[in-house]
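The structure appears below as structure tokens.
Excluded from the complex is one protein chain; the other protein chains are retained at their positions.
Presenting subunit A:
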Amino acid sequence: MADVAAPMPAAVEDRHAEAIAAHRRRRRLGPMFWIPAAWLVVLILAAAAAPWLGLAPPDEIDWMAIQAPPGVENHILGTDVLGRDILSRVLHGARVSLTVGFAAPAIGVGIGLALGLAAGYFRGWVDEVVGILIDAWLAIPGLAVLLLFSAVFGGSLSMVCLSLGLLFIPAAARITRAQTLSYANREFVLAARAMGASDARILLREVLPNIVWPLMAFVMIDIPIAIVVEGALSFLGLSVKAPTPSWGGMIAEGREHIEDSSWISLIPTAVMFVTVLSFNLAGDVIRRRFADTREAAL
């Protein structure tokens, strides 16, 4: 696996050799990417296929195995206080966590991208208005927004995605605006304008391709944050309502039995920990790789 870069013939230009070496370094993602990525792929596939894996339904009570420890027949990860299969509940709970993890940043970055592009490109009053909106939005305490939304709209999955997504808007808008500012005055944008390109074309074809990757790095940070926050919300009973399983809810259900049946809380905690860590580790590798690519491009 660990093939050291083959020695280049002396005749090859230094620059060429350097470029190839840099390219190889970028190509090799390494185990710090592949191990977390493998976990995530397995988790995502299992969560998607959860109803068809032959597991007990997540809300089915097995009267013969109440609070069964892991390893019991038919219940690999044991059961909770109501005798529900923990593996099944963890996988169904993953559907909630992963949906929120992907949808909330998508909503936040989508709206923030539009605002930031407009502010950074058009400047003037558009920039002022967006700036005021973002400042005002940041002045509202995030937790209050989440509590308010869950109180008003109840515990639906789409509500959780939306309210969490709204919290990602300000940062996404600011990153987009800063990136747009730095590209909007480049000569290639002037060149596009000299060709008669419309503002929409300049934004979508000239500016956007340059700011997609920095934004992707931002999304890679947001996904685990969204998962953790959803976990906290469902722990507090503010996310999806029972009996829909969620990781935070499972942790909460087991907390009174932490002394005699610790697995009820610890298993969902461990799965959430490994998942968030995996997103962070894989995200770091991808971010660094983008950074390399960008350097090479400039």
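Going forward, a contact is a pair of C-beta atoms (placed from the backbone, for glycine too) under 8 Å apart; a residue touches a chain by one contact, two chains touch by 3 or more; residues count from 1.
The working rule: contacts and distances are computed from a predicted model.
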Key: Listed names "Tat pathway signal sequence domain protein", "PknH-like extracellular domain-containing protein", "Fe-S cluster assembly protein SufB" or "Peptide/nickel transport system ATP-binding protein", matching UniProt entry of the absent chain   = "Peptide/nickel transport system ATP-binding protein"
Ask   = Which residue, A:182, A:198 or A:262, contacts the hidden chain when the whole complex is considered?
value = A:198
Ask   = Who touches the missing chain here, A:206, A:222 or A:253?
value = A:206
Task = Provide the residue numbers of subunit A that touch the chain removed from this figure.
result = 186-188, 190-198, 201, 205-206, 209-210, 296-298
